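What you see is the complex with one protein chain gone and the rest in place.
For subunit A:
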């Protein structure tokens, strides 16, 4: 590894208050205040550096992942009020340390990134980044093995890298980010950082469409969907073919999935007809949701002003005038009724310029506008874009970024995802419950994560990783065995 290491334990001790836990604690690994992981960098020709953080994180500013106000809140409040009172429990260093020591599934995470049981360059050259309580990032971290990775979560041992620009990412999972903020124009239940089960449906729809396209169109098999901890979802595609894509291909793929939406004036770039099979299939997936989750639950055109939006999307004067008239005379119509009105009015012969076919197409466009996934495409386009790792703690909500099982997508409830504090409490509860019923030996066999609600998620993740490793091994059994043999012979 081309890193210059300069372990300077003492230096860390001088860090500010919030960091003080670091000096003694093997705390903060990925995420939370601590942070997240990232772009793999294999081979590192001094070239085209990874640029500054701003450019890499720019599009994250508006989602809560990193630099938003959320992670900073604890810090701000620290300054005027006593720590214990104001600091949300889940971000206290002690809690985080416990979480990463006792619950964080290092082993499967390592295998997931390593694509093999023995340490490979895939893992060793991977860049990890950590977020400090102050919002600062430690980037360009990499580890030779899972154990070192776990240990290095102890910041005293931190490596220092002098020439960050010498790194050029060469390989990374293909990632997608779907964030609820992008749905603000069309959701009525919440806005900003808030979510509820109603608007989570948008994420459900998006996951379905994107997942289907990735599997059927691009043939990817190892797609891991992860709850982002607050109000979105990430996808990690670990297929070899996906990992090796360069920026151009990532951009193409992202744009393939992104549909140019109409702007506020309802002017659309025009979706080509006949519909591309991908759009056509997506529409079929989305249609049922449109009736129930959009029209009924969101009711996006309830008020008169909201109803204007739909009128703007219909490019036919005669039709819109007639609709306007009808709606003026009967206020308080629901979106479902208004949607039905379009056809009714059109059949009554109020179409002036559009043909019936064009109306069908216009209605398709509207349905797409209200249901089609809104991806934060920039995240997917660059190899060097950092994305929060699975199983880390979201700094704003304390929720663990758990994987989502797409086989049972509807059942996933973001509001019931365990928070770090809940999990730690569950360990205690389990210990209490089994205080007498199990022997100490038996208890020792039970790992902490197995005592909590994290169990299901970790097991799902393990299963997923096992599938990935199996596939990965098929291709390179020969090489693998050589390496394994070599490693064995060195073992004592």
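Basically, a residue touches a chain if its C-beta (ideal position, glycine included) is under 8 Å from a C-beta of that chain, and two chains touch if they have at least 3 such contacts; residues count from 1.
Definition applied: contacts and distances are computed from a predicted model.
A.B. asks: According to its UniProt entry, is the unseen chain "GATOR complex protein NPRL3", "Signal recognition particle subunit SRP14", "DNA sliding clamp PCNA" or "DNA primase large subunit"?
C.D. replies: The correct option from "GATOR complex protein NPRL3", "Signal recognition particle subunit SRP14", "DNA sliding clamp PCNA" or "DNA primase large subunit" is "DNA primase large subunit", the UniProt name of the unshown chain.
A.B. asks: Among A:148, A:275, A:409 or A:438, which residue is in contact with the omitted chain in the full complex?
C.D. replies: A:275
A.B. asks: Among A:101, A:191 or A:255, which residue is in touch with the absent chain?
C.D. replies: With A:101, A:191 or A:255 as choices, the missing chain is touched by A:255.
A.B. asks: Counting contacts across the full complex, list the positions on subunit A that touch the omitted chain.
C.D. replies: These residues touch the chain not displayed: 216-220, 241, 245, 248-249, 251-253, 255-256, 272, 274-280.
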